[in-house]
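Shown here is a partial selection of chains from the complex, left in place.
Going in written order, the chains are labelled A, B, C and D, and every chain counts its residues from 1.
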Amino acid sequence: MTTPREDGRADDELRPIKITRGWLDHAAGSVLIEFGRTRVLCAASASEGVPRWRKGSGLGWVTAEYAMLPAATNTRSDRESVKGRIGGRTHEISRLIGRSLRAVIDYQALGENTIQLDCDVLQADGGTRTAAITGAYVALADAVAHLRSTGALPAKDAASPLTGSVAAVSVGIIDGVPRLDLPYVEDVRAETDMNIVMTGDGKFVEVQGTAEGAAFDRAELDALLALGEKGCADLTRLQQEALGR
Amino acid sequence: MTTPREDGRADDELRPIKITRGWLDHAAGSVLIEFGRTRVLCAASASEGVPRWRKGSGLGWVTAEYAMLPAATNTRSDRESVKGRIGGRTHEISRLIGRSLRAVIDYQALGENTIQLDCDVLQADGGTRTAAITGAYVALADAVAHLRSTGALPAKDAASPLTGSVAAVSVGIIDGVPRLDLPYVEDVRAETDMNIVMTGDGKFVEVQGTAEGAAFDRAELDALLALGEKGCADLTRLQQEALGR
Amino acid sequence: MTTPREDGRADDELRPIKITRGWLDHAAGSVLIEFGRTRVLCAASASEGVPRWRKGSGLGWVTAEYAMLPAATNTRSDRESVKGRIGGRTHEISRLIGRSLRAVIDYQALGENTIQLDCDVLQADGGTRTAAITGAYVALADAVAHLRSTGALPAKDAASPLTGSVAAVSVGIIDGVPRLDLPYVEDVRAETDMNIVMTGDGKFVEVQGTAEGAAFDRAELDALLALGEKGCADLTRLQQEALGR
Amino acid sequence: MTTPREDGRADDELRPIKITRGWLDHAAGSVLIEFGRTRVLCAASASEGVPRWRKGSGLGWVTAEYAMLPAATNTRSDRESVKGRIGGRTHEISRLIGRSLRAVIDYQALGENTIQLDCDVLQADGGTRTAAITGAYVALADAVAHLRSTGALPAKDAASPLTGSVAAVSVGIIDGVPRLDLPYVEDVRAETDMNIVMTGDGKFVEVQGTAEGAAFDRAELDALLALGEKGCADLTRLQQEALGR
């Protein structure tokens, strides 16, 4: 018999998810997303032109930066701007978010425009990178709609730069039990930890599994993948609802 | 005859001020403060010990860091962590906030503890530094109360580390007219721009006036000081209300 | 019908693997590992003591740094030392190598000692991170043996700090066909790219799959996992042979 | 009854001021300015063109950098070039000097040229930023005259890029007494410290007052402003004498 989760959720249940669109006045799209107590502000800013290595290609670009406010964590963490360098973890997550969003972008339809996603963690309680991806997609969708309405991007009847949706969730094995959407207290105890990024039509974009303690076997891997598929499907539905579709 | 303000305010009237306490779960004190559309998240984190140059003195320390999220401004600004260095403006404001708060701190009563204020601008529409100071004071007051209740600081009957309150406001001359609490559209047009930091009992902590265009004479300076005194008194009252006093 | 591989290999066949032990005179363990034309120099340096956050725990530490010589790639790349900052990709791979090796370390048996793995890519032709992990394990095994023989680590009859072996390989889908151990020409064409790190007894340490183009479905994921299991088993055998077991 | 000043000066008296023009051979204008033992080398270098954000505007630019030699202070301070970053204080003062000089510049008359002021403190004994501003103005005046004589700037009968002069002085309250032009020994003891920058015709460019200990009231502020007006008027006269007007 296994211990129930501290917050009373079923093993395959997401934390309460809240998606607030239009949280900022300036950005083309902005979302405050909450996975329980994890709170990430996702902003999508558009600009004409693309990075130098892409100029003249006719193709657009989407990139992302992830960061955490110093007081977001249990114990205050130092600012990377003050330290003068970006840490490895920050780099890694920024790259992951960028790759995840680019999986649903049609560069041709975007034209030589860049959309920059900023995902700033205001409060951290586990799963910040998956919340960031899930929220960033909604901000991106809003930005694309906004840019098409203003004529900055080709309008409604042309192909959309968005070819689908993307969402992400963490899964892990705690005391031998696979669980969905880990808060910090579960995250630190997990033997295996996996982040899964999927498109709205159920395909994988990223699968990143790490044995924190003992290595895991194929059966455990399969259980985690199934749980991730379930969680991403739930998040996809919540994204669609938030977008009023 | 002068043009009325775009937002319809009287020349000596503050924008709508909103102070939300306890916006974060982890920090000892935290406040989301809004001056109109300017939105700053102020968090106070306490830690035992003081910087090296102060060790063994029996005295505490209070310091502050100010930063702006990339999407806070009209046009996205680059992250200082990515650029690898803190800009001059950020340094200057961080130092100003720290000095302002230290003006109402009794280092002796604080003991060898450090309180770090983080003021992160989530959205910028002029007056971010004055909103930061005004909000940071409330976060600091909450942190001190919290630390005294947990015994981390000497309790209720001892002297409080807080010797008073502090608030700040911007004033400026636009088209020859002195005005209080400038939003961005007024700020960029101001001939003279002044930030005033005052204690709750009406004394000056900082006075920083800058001629953006033509230099200003003593009469103009006096008018701005009077306006600042009025604005700080109003903010002090709002801080006290927010703190339930 | 699919095109055969440019180098004539079967789809589930590794490139020629060469493991040269003792390539350096100073390091406790050192290996030049070659996956075809990919050539990585792996050195394991031991030092007494552990990082500050681990002091007094009685536990050891293993960490890794990955880097690429400027002329290792097709087109010369700039030095990160000259640029003054480590890039995101370098950070990410260094962290991956460190985690992978720590999966087979018994910190207790290591005592408060640190082993630092340096993986420097002398020539790059795809799969540098998997070659680095595979070679670093052999260097680590040599370093542990060396340290036990000199008395720097507890000797033969005590528990070994190594609880198993670890190897890594890349797999990917090219033109719809899953293939093992991708050289650069295949890597750039892969629709999906996955790095798999496994222990010698067939368990997973890391699974990192990325859709470079279209997202991938569960069947494709399963095929890649099977291929990775096969490749890691082959590499484990080659590691054991190189170590004379 | 108050204690007399250590150096015997009246409370409203400047230290001996010495302005040596043409101290360097290369710069368009250069001045060694001394406020007592404080010694600052101010050099004005002209170059064609303006920063990128100003190109094509037809307007010029004036900017400044302040720094201190390591041995300038009582105890040697580390070089910012060696530390790899500019400190907050340096940034703040550089920005102040630049703003102060720009207050007397007609950008139109300057054309798309940049004048860079370098203010290097060779010896520090309080008031380095005010000495820097006061000396930099003289170097700037010399540079403008030089550039007009060589035809690099429009000649004598056109409007001068200089619309006036600027000088600066520190004032403070020590043991309750307002005093002018504080040396280091007074500076560290001051309860309130203010830097005042004024044009030659008696208008304010910058007013920066800081309560170092207790906050100050309006009467004290007025006394300091009066003292600053007196000091700036004296410095303006000395600048004019040095320039042979």
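To be clear about the criterion, a contact is a pair of C-beta atoms (placed from the backbone, for glycine too) under 8 Å apart; a residue touches a chain by one contact, two chains touch by 3 or more.
Keep in mind the model is a prediction, meaning the values are calculated, not measured.
This homomeric assembly is drawn with 4 chains in place; in total, the structure file defines 6 copies of the chain.
One rule holds for everything that comes next: only the chains that are shown with their structure count from here on.
Seen as a C-alpha superposition, chain B sits on chain D after a turn of 180°, to the nearest 5. With centres defined as mean CA coordinates, chain D is found 51 Å away from chain A. Between chain C and chain D, the centres computed from C-alpha atoms are 59 Å apart.
Under the contact definition stated at the top, the residues of chain C that touch 2 or more other chains are 85.
If you sketch which chains touch which, the chains link end to end in a single open path, with no loop closing it. Chain pairs that touch, as defined above: A-B, A-C, B-D.
Note for the complex: chain B touches chain D at residues 85-89, 91-92, 94-95, 99, 103, 194, 198-199, 202-211, 214-218, 221, 225, 229. Every residue of chain B that touches chain A in the complex is listed here, in rising order: 24-27, 30, 37, 41, 43, 45, 47, 65, 67, 69-76, 79-82, 84-86, 90, 116, 118, 120, 122-123, 125.
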